[in-house]
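The complex is shown incomplete by one protein chain, all other protein chains being positioned as in the whole.
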Amino acid sequence: MSLLETRTTSAMLYLDGVHVSFDGFHAINNLSLTLEPGEMRAIIGPNGAGKTTMMDIITGKTKPDKGEVVFDGTTDLTKLDETQIATLGIGRKFQKPTVFESQTIEDNLLLALNVDHRVRGTLFWRRSEPESKRIDRVLEIIRLGDARDRLAGSLSHGQKQWLEIGMLLAQDPKLLLVDEPVAGMTDVETHQTAELLKEINSHDKTVVVVEHDMTFVRELGVKVTCLHEGTVLAEGTIDDVSANERVVEVYLGR
Amino acid sequence: MPLIRLLRPSLSRLLFAALALAFVHLATQPALAGPYEDAVAQFAAGSFADTEEAIGKLVASAHPRAATIIVALQDGRLFADPDAKTVFIKAEDGKVTDAATGDAVAALPDKASAVRLNNKLRRAVSGAMAGLTLLSPDLNKRIQAAQSVFKTHDETVLPTVEAALKAEKNAAAKQAFAEARAAILLFKQDASDVDKLDAIAVIKARGDQEAMALLTGVPAGQSAAVTSGIASAKAAIERNLALWSMVQNAWYGLSLGSVLLLAAIGLAITFGVMGVINMAHGEMVMLGAYTTFVVQEAIRTRYPALFDYSLLIAVPLAFLVAGAIGVLIERSVIRFLYGRPLETLLATWGLSLIQQQAVRTLFGPTNREVGNPSWMSGAFELGQITITYNRLWILCFTLAVFAILLAMLRYTSLGLEMRAVTQNRRMAASMGIATSRVDALTFGLGSGIAGIAGVALSQIDNVSPNLGQSYIIDSFMVVVFGGVGNLWGTLVGAFSLGIANKFLEPVAGAVLGKIAILVLIILFIQKRPRGLFALKGRAVEA
């Protein structure tokens, strides 16, 4: 651990030798991964490959048994909790869209805004002009502008996905972790989502996308990492990875 | 007097040897003068000194009638005719017998008067009584007598004790005699230091509260060696007592733990396995206790001979009654509330109020009498602690219930289905398991076990409508402390809480001890929110 304090990397996200096991089951096994600032990376892998657990580790929900997780060159994420990590500028969209269903779409975005998140700050918070503008802008991007006063619970599955991406935008993090963003979307929506993510990425945001939908991954056109049994199986362009014998083996079984 | 005392041991030794012979003679020739007859006749001599001597001789004779005579003397029913040198016993119903032979006599002679006693003689009489029972053919009586001598450490019976010690074959009685002798020697003014130190060693070996009391009671003014011997013996006994009191606390703790486990084990199923917060769990226990009451009432009025089997009959009935009500509750209320634990909590609290009030209406608000069958009454000694049979049976019963439940979950198809449904409801359903039936049966099982617990708890607690309430918080504490969803955790949780409680009690008092336990659990849960034996992994978050 003392090594960590002196080491700095140029990477936005740096995982090295990470292990996690639950009651003897090795969910993550010697996982190493590096993301440069401004990079977008797609993560694929069969069920149980450890994709979601990896996200849990980065966001502080699960503590690794051993290994290093470093954010933005210097920050050791294993010592922080979810709140601190989120405050650092890591945003996450969940596999199952998780929005605040009993609140309006506008309020969902309002909650996500990266303003003072302390108790006193929220108790005496009053909306300012730039904040209103930002919410309007996000609503426009996620195409829910005319539904701003509807309860988030009344949205369709795809709309919830978009709202959650919208919350990520409002949060304005440096690193975005996006878990299965296009599940339950139409082809058109999938395409739009890919465009949106590319757009976000072009504004110097680092993005990690976990997805099963290969058309979507292909459309993103970024470096792909394939996980299997908690470790990196292959890395490269989508064509390289899907041509990889071991990847094929893992997906097909022997 | 000292002379006689010195003579006595040899006298009694002779006597024991000749006893069999003497009996033959006595039976055939009652008039023949022997030590016994002499002794009896001496009661007629009149002086206190003679009476005292007579008592000594009588005891030494170890004659079967000696005790009768001494008792009569003690009660003032021993009459002597100073002229004829004959002695009579007037029984409580007024019948008169010849003291020496036991033959009936028509009436007391006119000259006969009661043998008088003074205080010194009264002591001699009670010492004689002890001396006589020391020689009793009944083993238990001998041990009892030795123990009473240990407490009174009366010097006058020393010769008898020593004689008895020599003649004794039984190890326990021998031990008791040796201790009695040691007690007497310790208190004897003129005993040598060597004797006294030996005595201290024997008493130290006994090592109980009474040994402690005896040592504390030794008058001051002993030699330095004896004083320091006593001090070190007292220290040793104190350590020994501390050890035993720990054993005692541990037993009480185990006993309390078994009660907690019994109360919590059903909850470990409904809350631990199903995740249903059943606040009416305590009332299931109460229903079990009332079932026992009803069974006993029925037996008392119809088949009193079956009373000893009442609990055996009550156990399956209580299981059925509580289990059936459990299934009813699950089907009518709880199944609509799955996934809403806080609502379940409130609804079942309401059910508990209804059940309490229903029982109060049916059986009255006061405690009902539930009896202990003979095999659950009484106690036995183990070392220096007393173990009551009902507590012991409850411990065994609890462990048996636990083992059966564990086996049931592991080896029966219902157990398999239960585990399947808890682990993955949708998967279980798609494999053809009727999940709602399993839910109902699981809840019924948990409730039924609570009912069984009620049968056992009726033996040690008041059977009243509030019975369940006193267990509900404790039960939840046990399950949460042990780790939800883990039967072994419940076992460990129950016993560790029980033992911790009983070890805290002597230090902090019963109520503060309980408060301390509650506070400790609250702190513990905050340290380990999922209990001692927590499940880990992603599934837990759900």
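Letters A and B mark the chains in the order given here, with residues in each chain numbered from 1 onward.
One rule holds for everything that comes next: contacts are C-beta pairs under 8 Å (C-beta built on N, C-alpha and C of every residue); 3 or more make two chains touch, one makes a residue touch a chain.
Following the convention adopted for this analysis, contacts and distances are computed from a predicted model.
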item: Omitted chain (choose from "Ion-translocating oxidoreductase complex subunit G", "Urea ABC transporter permease subunit UrtC", "Spore germination protein" or "Sulfite reductase (NADPH) hemoprotein beta-component") - UniProt protein name; value: "Urea ABC transporter permease subunit UrtC"
item: Which of B:Ala167, B:Ala250 or B:Leu345 contacts the chain that the document leaves out; value: B:Leu345
item: Contacting the left-out chain in the complete assembly, out of A:Ser156, A:Ser202 or A:Thr237; value: A:Ser156
item: Absent-chain contact - pick from B:Ala201, B:Leu353 or B:Leu382; value: B:Leu353
item: Among B:Ala104, B:Ala403 or B:Ile522, the residue in touch with the chain that has been omitted; value: B:Ile522
item: Listed residues A:Thr9, A:Asn30, A:Thr78 or A:Gln103, member touching the removed chain; value: A:Gln103
item: Positions on chain A contacted by the hidden chain, ascending; value: 59, 61, 81-83, 86-87, 91-92, 94, 98-103, 107, 110-112, 114, 117-119, 122-126, 150, 154, 156-159, 167, 171, 182-187, 189-190, 212-215, 242, 248, 251-252
item: Touch residues of chain B, complete complex, unshown partner; value: 277, 333, 336-337, 341-347, 349-354, 356-358, 361, 473, 476-477, 480, 511-512, 514-515, 518-519, 521-523, 525-527, 529, 541
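By our rule, only the chains that are shown with their structure count from here on.
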item: Averaged-CA centre spacing for the pair chain B and chain A, given as whole angstrom; value: 67
